[in-house]
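For this depiction, one protein chain was excluded, whereas all remaining protein chains were kept in their positions.
Just so it is clear, A, B and C label the chains in written order, and each chain counts residues from 1 on its own.
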Amino acid sequence: MAIDFRLTARQRELQLQSRKFARDVLSPALEAETLPTAEERFAATKPAYEALIAAGFLRKCIPLSAGGESAGLIDTAIVVEELYSVNASATLTLIGTVLGLLPVLIGGTEQQRNRLLPRFLEQSAAPLAGFCATEPGGSANAGSPPPGEGVRTTATLRGDRWIIDGRKSWVSSATGWDRKGADLLSILCRTDSDAPPERGISILVVERPASGLVFERAIDAVGHRAHLLPEFNLRAVSVSRDNVLGSVGGGLALTGACFTGAAALVGIFAVALMRAAFEFTLGFARTERRGGIHPIIEHQAVGYALADAKIAIETTRCLCWRACQAVDVQSPAAQELAIEAKIHGSETAVRVLTDLMRVVGIESYDHALPLGRLLQDALALPLFGGGNIGVRRRQLHAMLKHPDYDPLTASCEAEV
Amino acid sequence: MAIDFRLTARQRELQLQSRKFARDVLSPALEAETLPTAEERFAATKPAYEALIAAGFLRKCIPLSAGGESAGLIDTAIVVEELYSVNASATLTLIGTVLGLLPVLIGGTEQQRNRLLPRFLEQSAAPLAGFCATEPGGSANAGSPPPGEGVRTTATLRGDRWIIDGRKSWVSSATGWDRKGADLLSILCRTDSDAPPERGISILVVERPASGLVFERAIDAVGHRAHLLPEFNLRAVSVSRDNVLGSVGGGLALTGACFTGAAALVGIFAVALMRAAFEFTLGFARTERRGGIHPIIEHQAVGYALADAKIAIETTRCLCWRACQAVDVQSPAAQELAIEAKIHGSETAVRVLTDLMRVVGIESYDHALPLGRLLQDALALPLFGGGNIGVRRRQLHAMLKHPDYDPLTASCEAEV
Amino acid sequence: MAIDFRLTARQRELQLQSRKFARDVLSPALEAETLPTAEERFAATKPAYEALIAAGFLRKCIPLSAGGESAGLIDTAIVVEELYSVNASATLTLIGTVLGLLPVLIGGTEQQRNRLLPRFLEQSAAPLAGFCATEPGGSANAGSPPPGEGVRTTATLRGDRWIIDGRKSWVSSATGWDRKGADLLSILCRTDSDAPPERGISILVVERPASGLVFERAIDAVGHRAHLLPEFNLRAVSVSRDNVLGSVGGGLALTGACFTGAAALVGIFAVALMRAAFEFTLGFARTERRGGIHPIIEHQAVGYALADAKIAIETTRCLCWRACQAVDVQSPAAQELAIEAKIHGSETAVRVLTDLMRVVGIESYDHALPLGRLLQDALALPLFGGGNIGVRRRQLHAMLKHPDYDPLTASCEAEV
Partner (left out) sequence: MAIDFRLTARQRELQLQSRKFARDVLSPALEAETLPTAEERFAATKPAYEALIAAGFLRKCIPLSAGGESAGLIDTAIVVEELYSVNASATLTLIGTVLGLLPVLIGGTEQQRNRLLPRFLEQSAAPLAGFCATEPGGSANAGSPPPGEGVRTTATLRGDRWIIDGRKSWVSSATGWDRKGADLLSILCRTDSDAPPERGISILVVERPASGLVFERAIDAVGHRAHLLPEFNLRAVSVSRDNVLGSVGGGLALTGACFTGAAALVGIFAVALMRAAFEFTLGFARTERRGGIHPIIEHQAVGYALADAKIAIETTRCLCWRACQAVDVQSPAAQELAIEAKIHGSETAVRVLTDLMRVVGIESYDHALPLGRLLQDALALPLFGGGNIGVRRRQLHAMLKHPDYDPLTASCEAEV
């Protein structure tokens, strides 16, 4: 327990194993991105996703305490960097499923976990889960008091059943491989319309098959072209009274807890994309002469741009690991650091990728090369998991305003 | 003749007329971008392009002295800002044609102009022209001495015919509506392999129909999705000895002259995209509440981001107009200013568009909204017309190193 | 009346004349900056200031309509760029005096102008004026309603005299050459404590000699080291009832009008500092080898950094001229453009100057070279005349929120 940046032997093995899988399985699966419609592209990634499951990568992202193999978020970060740097769409399907499970993992009772998790711990089939927070019309102010709409989806108790009505969008894989729904959906909804948001919103779990889930359209997203981001209706979807995750009315707090870890992983997504772009561009610069005498890496402008990109990569990875460990050890600075990793990583990635496109030149504007795709993927990072302007900086702002805020907390967690 | 920023009555009319045309014709033509292949998308813009021709917009970009209606580059800038802000793909087809004609306009003899220009001055059909400079393998070092490849396409004089062999890519509309070639192609090629680049490279003009022009593929570009950027072969394309534009061996210098004006217009492209994105985002911010109580423009972070975008727009437009006028009056600072407009505008647009996406939030990642498209279009601007890192800053660097360089030249062209 | 960037013959002469004066008189006067205390440094600039007056530079900044020689703000911009690029401190003393006179020029009656202006129109002595807006405790919210303090200085009518009490700070030259006060002070003060800010605040003019003006200290500013920025008391300063400039209660509106033109000039200050730094660094890069074989301008990183600085200079100057003309022709976009010139110019200058210091290297950290001084001067620009974060962007934000705001207004003032 001292400041250290060295992987354990186990972590190193995990890294190499993930890297190999990504190269062997996820790289060829990029082919899916060339199909014409979003749903076709998503469907074409199913074999790769099945391979991810079969190789145990979902298990590796579920904590040991819940029957999985993850020793903590740093381990997940190591795996995710390798996978996402090769295929963002398929990896996001995996991580979207982990996010969908988080309310169960964090807020579920033992009984709920025992009932809901097994299909996700097996190394077979293509199980999907989704965290249904965002709604058409926007959810940047999910916690708004009236007259703000906040969470619009409602759940009404009728006898011992919750009846859920509303619309959701931007939920990874939510409508599943067949438009009929993921295996598990964690749904943020208003369970008490008279209570203030911090007591009137809950997370209900919906298991497949569920009637009333109506697919509307697949979003034609700028990037993550082979990932499914549906817009869909919940029409009188009925679940048992016991399907509340965490406490009734505690939905906003549980959502916050789930998104903290997710934020740190968005930072790692950024590292992964920058790294892929850097490796490509470095190779290009070392070999391409563009009509001139020397490989273009000989030009100072090229070398310096690559140097700046590398600085961004190392800086971001350090911060993300920092945030992941803070989550793992439940540091009081965990939320702050996770948000910082998210903001810094996501905005840095967009900048670095546009810079690297300029190093490569016009060729980078052709999808025959990977940079355009990587940038289109990266553009999501400042926006999803809580947009940087609308949500994430606002959360930091709220912390800073708090009279008890100590700016040095994040600089030190001493050994006790 | 004094510092002034006011449009003449004629310019104002030109502006309003272009704005109306863009709204009525070019806006619906965006529909073309949803088709699955690049060639289908391009083909679908043909009616809009025909309407552009019929409304005289190509004539408006050809100088009065050559039979057109353009009083100068500032007029063109005013028109282009209106058109490009609504439909970048179709407008680029128009401007690509103007660029293809520039070697004729700048370097052609009267006889050549009389022969080549008429079909472009008529307000009918869908005439295309292209400036064929870029080649597979890159042309950032087109002027490289050996052993650099520089310009690889060759033209060999056999009797009174030039026989052209080589490959070109990234040339707007070059292979025409039917893969058989644009109406006119200005082709940069090596006419003397023993001479140094500044004396051994020429521009030859190829008129349709020409045998030997072989379409290879349409580039799957990141943006300008309904614009055609082909890769193609020139296999023993034969043209008359008289088809040299400008002097034999003077191709690099003539190319430079053509691309100066083009650089200033790339700056205007940037203005156009930022403006479109700003107007959309302003409207979004004034009306959308995203679940909260107030329209999001009430948030300081939103208002400030919009303010910064507006600053970028006004700043860039001023610089571009400055550059355009310098070109029009043949100021000694014209090349410097045009390059500055290109670099500043293009990089600013990418930054502003990514910022505005963050204002809108995750919704902006959906192609149902325009911001993703606008950004994908903007990503081209730092790369084409001479990449900012590889070519444009290098040109400025060369000027700055010159012992006669006076940094105040650009700050003043006094009336004589 | 068409878009044009060429100086008239008269403007060119004005430019060259200002340049010569700056080199001959203001450059040697920089020596003042080496003295130990702020007041000594200010005092040492008096001969240079007298020379400015004698050469008619104050007259050149006062409109023709008021007996001066300025044909408009663009003329002033041309003069100021030349002077400020050589000696920011002394030039700010001049412009601070112009600012102090603006309430008279804009809001004064003919009688007031006839009485107050003559001493500033003569080409003799060293007349000073100051606009007293800022107060200890900050004035970013001068227009705040209660319980915000807003403007704290009060003026109470006793008979036919206003009795002024309060404190002011950051007012250029306010306490004059001898701590006894400038020749004229325009003082923003609360004339009706019960009225809302937009009706209860006025500008009163105080002429020298005035009893009750008590010097407290000279601010030890980061830059403008030979310019006087005092903190001082107004203790029962008594002026005639007629000394209100503009209408009683109209002080905030008149202040806004005065600061619009000033904002455009802050942009020109930025141009001047960048230009001085660029010229120095270009010369350094062309001649210095820093132990190597070639002058450092041969390095691409140096040349590109210089190119980017030059782009910033030209861009900013265009925008500032644009804003100045908008003020001159009373365009509806004048305020927006002036603020944009202020924000863009000031922040760009700080960035460019730090970049240029890196080009020069460690040597630039020595005050034997000019870059440190220029940067220390530039640091004021985002802060004074209304801080960019606290005031200026907030003003833009307010405009953007207004339902009548048309984003295209600033892009066109057509000839009528």
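To be clear about the criterion, a contact is a pair of C-beta atoms (placed from the backbone, for glycine too) under 8 Å apart; a residue touches a chain by one contact, two chains touch by 3 or more.
Being a predicted model, the structure only gives us computed values, none of them experimental.
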Visible chains in contact with the missing one: A, B, C
Residue in contact with the excluded chain [from C:I163, C:A301 or C:V329]: C:A301
Identified contact with the non-displayed chain, of A:A44, A:L116, A:L319 or A:A380: A:L319
Given C:P36, C:G159 or C:P403, the one touching the chain that is not displayed: C:P36
Hidden partner interface residues of chain A, rising order: 1-9, 11-12, 15, 74, 275, 278-279, 282, 286, 297-298, 300, 303-304, 306-308, 310-311, 314-319, 321-322, 325-326, 329, 336-337, 340, 343-344, 393-394, 396-397, 400-401, 403, 405, 407, 410-415
Contact set of chain C toward the excluded chain (per top definition): 36, 134-135, 137-142, 144-145, 147-152, 170, 219-223, 288-293, 296, 301-302, 305, 350, 354, 357-359, 361-368, 372, 375-376, 379-380, 382-384, 387-390, 393-394
Those residues of chain B which, in the complete complex, touch the missing chain: 299-301, 304
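By our rule, only the chains that are shown with their structure count from here on.
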Farthest-lying chain, centroid of Cα atoms versus that of chain C: A
Intercentroid distance (Cα basis), chain C paired with chain A, Å: 50
Multi-chain contact sites of chain C, meaning residues that touch two or more partners: 300, 304
